[in-house]
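Note that this is a trimmed complex: some chains were dropped, and none of the rest were shifted.
First chain written, first letter: the chains are A, B and C, and each begins at residue 1.
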Amino acid sequence: MKVIVELQNIGMKYQSLNGEIPALENINLEVYEGEFVSIVGPSGCGKSTLLSIISGLLAPTSGNVLIEGEQVTGPSKKVGYMLQKDHLFDWRTIMQNVLLGLEIQKSVTPSAKQYAEHLLRTYGLIEFAHKYPSQLSGGMRQRAALIRTLVTNPQILLLDEAFSALDYQTRLAVNDDIYDIIKKEHKTAIMVTHDIAESISMSDRVIVLTRRPGTVKSVHEINFQLDNRTPLKSRKVPKFQNVFECIWKELDVHV
Amino acid sequence: MFSLRQKDNSDLVPETISLEHKKYLKSVQRQKLLVRFTQIMILVLAFGLWELLASLKIVDPFITSQPSRIIKTINTLYQEGALLHHIYITCLETIIGFVLGTVLGTVIAIILWWSDFISKVAEPYLVILNSLPKIALGPIFIVWIGAGPAAIIAMTLAISLIVTILEVLNGFLVIDKEKIKLVQTFGGTKLQVMTKVILPASLPTIINALKINVGLSWVGVIVGEFLVSKAGLGYLIVYGGQVFKLDLVMTSVLILCIAAALMYQGVVYLEKLLITRHRE
Amino acid sequence: SNNAQQQLTKIHLSEVTHSIFYAPQYVALSLGFFEEEGLEIELSNGQGADKVMTAVLTGQADIGFAGPEASIYVYNEGREDYSIVFAQLTNGDGTFLMGREPDPDFKWSDVKGKTIIGGRKGGMPEIILQYVLRNNGLEPGRDVLIDTTMQFAAMPGAFMGGQGDYVIIFEPTASEMEKEGKAYILASLGESSGEVPYTAYFASKSYIEKNPEIIQKFTNAIYKGQLWVESHTPEEIAQAIKPHFPDSDEEILVTVVKRYKEQNSWKKDPILLEKDFYTLQKALQDAGELDQTAPYSEVVTTKFADAAIANIK
């Protein structure tokens, strides 16, 4: 399999007047094309920092990020970033929201628009194309946000707790939807989450980070050998509980 | 799994109105009427008492004026054709003042948002200027800018500009950093962050600044007219004082009250029009 | 006298503005003439005749000091407890017509076709200016334009900033502007207008009826001030009123006092004459600010002034 993202010895220190905060240390990771990788770790261990570095929004204090062998120096069209909240803009219709990325990249072509329409249709939002975000349910909004990322046609998707704003049942359903979309569109995904069950149910590999400064503590390959795997199906596999408990212990969750 | 569910509460029962609901609606109606009635009663009582006390010379109508005298004064002014002219002048000055204040304030806020350095340098000055009662500058303005409409507009700007800058800048700064990050993830530049997020997201703030500015502009215009003017409601107040016509003073203040309230409502209406459109 | 000091009666006096033009009053205050009469004066600056009159009518001030026109307005409005003028202090206008260049040969006809910054419409300076212009055969509005957009405080700045051809200015600003070479006195409105009761003391009718002895004492003190000013040099007068004008230049103070003294701005006794009273009303009428004349016998009393003159040498 082809390596699409390569992290070499990433280290990150935040500077502030009160001192230096070492957020990440010595992170080495390879992500393969089409793979779904999750990153879990204690609060404040540097997960978001890591995604920001991969996306090129933040320069690491040491180490390199390579995407398809090229060094990352700034935001790239190859990478799409999904944030915790959908951040659909109130003052834009769904269609206008979906086209935001293309507008910024100055590439709103008729074919790009058609692609946007195609995605909206495929994922059940075409009727809302000219509605405003306030008229959509939480799950629909999250889907619209994903489509906004997909229309710029990135190869790699970064998801930073993209589902944590949803309530539990909706979250389960959206997990299934988004997983489905990502697989259908053949994207590589790197997802950060607080939810161990979510990470296991969706990914091919779960990376556990240590407390700050975050380093890779362990890597869990998830292979439930399911046909037409979906997150919900994964949750019902007996092995699921074992993996869950194993990661739970590694994370050493405290109240 | 994609049920196209609209938001809740649309499925209210329209069919037959239940007895309870009828009772509820009636009690709401009664409450509303009572409120309206009390409001009007207060108004009627206040003006009635004023008229009565003045007629009985318990309060001195020469000093406190009197509703009937005010009506007479309005009538006289109207027949002379002067009334509308004075109202027009003052309203025009106010509108110029608050539009200018809002535009300039927003532009300066954009500059401060753009350059961290300028904003840091400007900070203590803004704080001091903000706490300064700008009214005190009136006499200086006239000396520096000269008597005339320019001095009135300057007074208005002095009063409203700093507040607008701080208000709008604050609006810029409370915008969710993640929204800005979103634009940056698409490779957006600072200018794009400004035009795609900051400005549209700040529309409510800017309109709110407009709302504050209407009020401040009225203050500026009135103070300005107190100092220099040949027409306007502020002028009438000063003139009324000069020749000891308290009726004229009271009349002008009353008209002012109404004009200011109407203009404020206009901006509130504008706000509704611009903002609630997308946010039903 | 120790005993008397303990029994000083406190009187609230509201003055229309704080000006060297009212020197005899400050002389009376500085030299203790009021205390001699058993009065203690609490002086406040009403900043405008309307506010002084309001203070008197509402009882916040016992005695008001402003133009007699305020009392005329009040009488004409039909108020029962109107105000009565009982002592006059200044005689004629205290303002000066100033131009940008000195002109020893100035004639009033020179202002024809020009603009004069004249203070707010309806204010005494503007009314007297109109009166003077008319007396000199000039019709305001037709032959000469009076700019009435500004408050008095704004006028020097506006004039120096290039507005208008002429301006009327009070002392000490007039002298200071002349000293700085910004403007030059061309004519005194006080001299040009002749005898006009310009500032006088008044109180409400009821107050006078209830407290005639206070009014008498007050008038006595004022008369003493007038006599003192009459008999002393400008330098001495300036010295006496200095405490009331702490931030004024001494030299300017003397100049101003001298100018007012020379043109007889200060009345020599507190009597407001009937002819002067009607002159004032004519000026008001011509300016369109008065619909009907008020009778001298109702609005003015000379009883206290007469008694003061009789008792004080």
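One rule holds in what follows: contacts are C-beta pairs under 8 Å (C-beta built on N, C-alpha and C of every residue); 3 or more make two chains touch, one makes a residue touch a chain.
All values derive from a computational prediction rather than experimental measurement.
When all copies in the structure file are counted, the labelled protein chains give the formula A x2, B x2, C x1.
The working rule: only the chains that are shown with their structure count from here on.
By the document's definition of touch, subunit A and subunit B have no common neighbour. Chain B has the Cα centre that lies closest to the mean of all protein Cα atoms in view.
Among the other chains, the CA centroid farthest from that of subunit B is the one of A. Chain geometry summary: the mean Cα position of subunit A and that of subunit B are 46 Å apart.
Chain geometry summary: the mean Cα position of subunit B and that of subunit C are 42 Å apart.
Distance between subunit A and subunit C, defined via averaged C-alpha coordinates, is recorded as 84 Å. Under the contact definition stated at the top, not a single residue of subunit A touches 2 or more other chains. Against subunit A, the residues of subunit B that register as touching in their complex are 1-2, 4-7, 176, 178-179, 181-188, 192, 196-197, 200-201, 203, 278-280. By the touch rule above, subunit C contacts subunit B in their complex via residues 48-51, 53-54, 57-58, 70, 73-74, 77-80, 120-123, 148-151, 153-154, 157-158, 161-163, 289. Those residues of subunit A whose C-beta lies close enough to touch subunit B in the complex are 55, 57, 74-77, 79-81, 83-85, 87, 89-91, 100-101, 103-105, 123-124, 127-128, 132, 134-135, 137, 152, 173, 176-177.
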